[in-house]
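One protein chain omitted, others in place.
Letters A, B and C name the chains as they come in the text, with residue numbers starting at 1 for each one.
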Amino acid sequence: MFNFRTSLGQAEFENPIFTASGCAGSGKELAQFFDLTELGAVVTKSIMLKARSGRATPRMAETPSGMLNSIGLQGPGIDLFLEKDISWLRDQGARIVVSIAGESVEDYAVLARKLRAVQGISALEVNISCPNVENRGQVFACQPATARAAIEAVRRNIGGELPIIAKLTPDVTSIVEIAEEVVAAGADALALINTVLGMVIDTNTMRPKLAGKTGGLSGPAIRPVAVRAIYQVHEALPNVKILGMGGVASGRDAFELILAGASAVSVGTATFGNPTAVIKIKEELQTQLIAHGFDSLREAVGYAHRKDGNQ
Amino acid sequence: MFNFRTSLGQAEFENPIFTASGCAGSGKELAQFFDLTELGAVVTKSIMLKARSGRATPRMAETPSGMLNSIGLQGPGIDLFLEKDISWLRDQGARIVVSIAGESVEDYAVLARKLRAVQGISALEVNISCPNVENRGQVFACQPATARAAIEAVRRNIGGELPIIAKLTPDVTSIVEIAEEVVAAGADALALINTVLGMVIDTNTMRPKLAGKTGGLSGPAIRPVAVRAIYQVHEALPNVKILGMGGVASGRDAFELILAGASAVSVGTATFGNPTAVIKIKEELQTQLIAHGFDSLREAVGYAHRKDGNQ
Amino acid sequence: MAEIVSNKKVGAYHHIVFAVGELAKFAKPGNFVAIAVGGESSSMVLRRAFAIYRAFDRGTNGGLLEIVVAPHGAGSTWLTNQSVGFKVDLIAPLGTAFGIPTEPIRALLVGGGYGSAPLFGLSEVLKNRGCRVDMVLGASTAMKIYAPLDGKRSVSSLTITTEDGTTGITGKVTDVLPGIIETNQIDIIYSCGPMGMLEAINQIATDLGVVHQCAVEESMACGIGVCMTCVLPIRGEDGEIRMLRSCIDGPVVDGSSVIWNSKRQIPEGTWGAN
Partner (left out) sequence: MAEIVSNKKVGAYHHIVFAVGELAKFAKPGNFVAIAVGGESSSMVLRRAFAIYRAFDRGTNGGLLEIVVAPHGAGSTWLTNQSVGFKVDLIAPLGTAFGIPTEPIRALLVGGGYGSAPLFGLSEVLKNRGCRVDMVLGASTAMKIYAPLDGKRSVSSLTITTEDGTTGITGKVTDVLPGIIETNQIDIIYSCGPMGMLEAINQIATDLGVVHQCAVEESMACGIGVCMTCVLPIRGEDGEIRMLRSCIDGPVVDGSSVIWNSKRQIPEGTWGAN
């Protein structure tokens, strides 16, 4: 019997294919297409302390093999979210990873306190790729010190139960350095990678296409960047579990991230092109793993790092 | 009459479409397809002090809308290069931008001295996206201090004539910070962007596809990153001319980089798909500029930054 | 997968018919389809949305679904170039439909360019409910007026405007609307077309106190409500302005609830704006 189970920190999952934060709505929208319990986990869109309108439109631009988005974390705020979305997901029997985002270290602390006693959550994904209003809008995940501060705030307030998955941006000089820092600050696992900062200029209007000017690049275009980041971090921190993401659109792609060192894989942009992409990817991945002779997912994690045989 | 002329530092060019370093061989190979004088300039592959075999193969992997390469700066070394390639290019009447790369600050200094008296060169492109053997293989362009040191070494040794174009990598937390540093160190213009660090794992062999494991991502996939980098740097340093590059495959794409702030545009990967891409792009760009009512290229440079009109 | 059973050029557009089986019976006027473009190794990762022009439920023979496509950029041009027999990846029906009155009232259908497409199916439904249906179609030029013969026959009056005067009245649809609304004592306007046109129609509807339902067109990444790219500010019944998804809370929305001309800015007072 093939063993598809995986874990991130102390949390266990039936299979390694998750939705990506911000790419699965509240879960309800996808539940029309398949049963959410088929997923390793639903990762919710990053939730903030208060309700947010998000950025003005246009919020997206298609790019070669990818897209830019600047949603700006539109959402109802943590209280309404807990009241409505979480309870609905729990009722479906879905495994839930809650993604949180803050504008200040204090925000992260408060969010963690609000979540510590909530039932039915498997893990917290801490999105630190957001602008820090206390520090000239600099993104938390871009500097070791601010990345550390955000994760520490969550660690101190979450209690001992819920695993913390720190989500990092690839837009840094050394992602390994940031990874080491957040692990030292108490992250149990890492989510790699968030979108890559990009811009599209509309050559008709001759202005940035997005109202927010820059946006996050996602989709297959960035997969080589994701694989590189996962490989580098797994090489440096082989004992820290990684939730990989970035341009995964097939079982082959998920397998690639797993070989690089991911213990689970989130699917984002591919869902926009195909609402049932996650299910297709899960099935294709299992087929690939079995075809390559693996008895379990775990054996394949980081397999591309093996030293035996000729290089 | 439409004015297609442009300049980078003190160097003037008939038109803004250049080849990209490392993507046009020695010039001879492309000369079979068109006359090199049709180009704004030929940018040579980065030349080092001594002959280099480059990296082992495989050296490339195709990726969605892009490719990875790890050529490892294969080349004959500066002396043979000056003797053969430069004199040949000069005989063709081509405008020449020589790209140099070093493994140490001293290398850059020596290369600059060897080039200062060479006739027929329009500018130097200084590729500082190479590993610094004196600093644990850290890439020069990744740290302000090493980026500055390399450019200073060139500045001190080149004499007053030849404009220095510092070529930066996007793989940094703040490309504006590095840009400011190299301009302070004496760069006259900037080349943005070099490839993005990536990796592909071959899911058959279950190992990194490239012998060098990681490689540089180029092609349309990275265009949004290039546009963002150019836009950010032009916003911060509006008076510093930019040679833009990254995924340009059409006149529309070149126009996009110009609107973002590039005064000239290099074409790399597109030439691999189409040997005459540079010529096609040049013609399409001119058509686009005229269709948008520009009388000269210069008016379009950075036009996406304009403040008038509704945003 | 839906097979193309017909693909014909009509003026500036392509009228494309797909064999879609069962799902044709769920399609209502106003709904749209989302089609993957570019083929197997496409660099275009997002689907393109097209308003459903008509849908025929043909039981065991399988249903048909029709759209009208303007070749614009790479995605729509690719689609118009596909031949009969080619199978596309198509999701449908998506989004909200035009609200159908229970009373036999007087409706004015206003379409801009290919925006006329969903109005013909709507017109039939309205006629079946005993409504009087007048129609105004506008475009920049004659080639961009989409008004097939049988569609024309289904309405009580059809007025056409073109900006260059190549057919019908020279001008914009909004030039003729006030007159028609008054003459025919219109109760409700249904519209579909470019956002600028919808906004102008909405102004007239508001001024003349006519109900206005419009099908908006925002850039959509997913079409199914999961990405939040397609939002527009809409005032709810509670008076609160929220950024709602035009793919699932639309494309058909109440014109008077939309905060128009809000591209590139979040309207003041929107819920969650800061």
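Quick notes
The rule is short, and it goes like this: contacts are C-beta pairs under 8 Å (C-beta built on N, C-alpha and C of every residue); 3 or more make two chains touch, one makes a residue touch a chain.
Here the structure is a predicted model, which means the values were calculated and not measured.
Although it is not drawn here, the omitted chain touches the following shown chains in the complete assembly: A, B, C.
Checked against the full complex, the one of B:P16, B:G40 or B:P64 touching the unshown chain is B:P64.
Across the entire complex, the residue among C:S42, C:T80 or C:S140 in touch with the chain not shown is C:S42. Contact residues of chain C toward the unshown chain are 37-44, 74-75, 78. Listed by residue number, the positions of chain B touching the unshown chain are 22-25, 29-30, 32-33, 45, 50-62, 64-67, 69, 71, 74-77, 211, 219-220, 249, 269-275.
Listed here are the chain A residues that touch the chain not shown: 64-65, 220, 310-311.
The rule we apply is simple: only the chains that are shown with their structure count from here on.
Farthest from chain C in terms of Cα centroid separation is B.
In this view the innermost chain, defined by its CA centroid being closest to the centroid of all protein CA atoms, is A. Here the spacing of chain A and chain C, counted between their Cα centres, is 36 Å. Chain B and chain C have Cα centroids lying 46 Å from one another. Contact of a single residue of chain B with at least two other chains is seen at positions 64-65, 220, 311. Residues of chain C found to touch two or more other chains are 43, 264.
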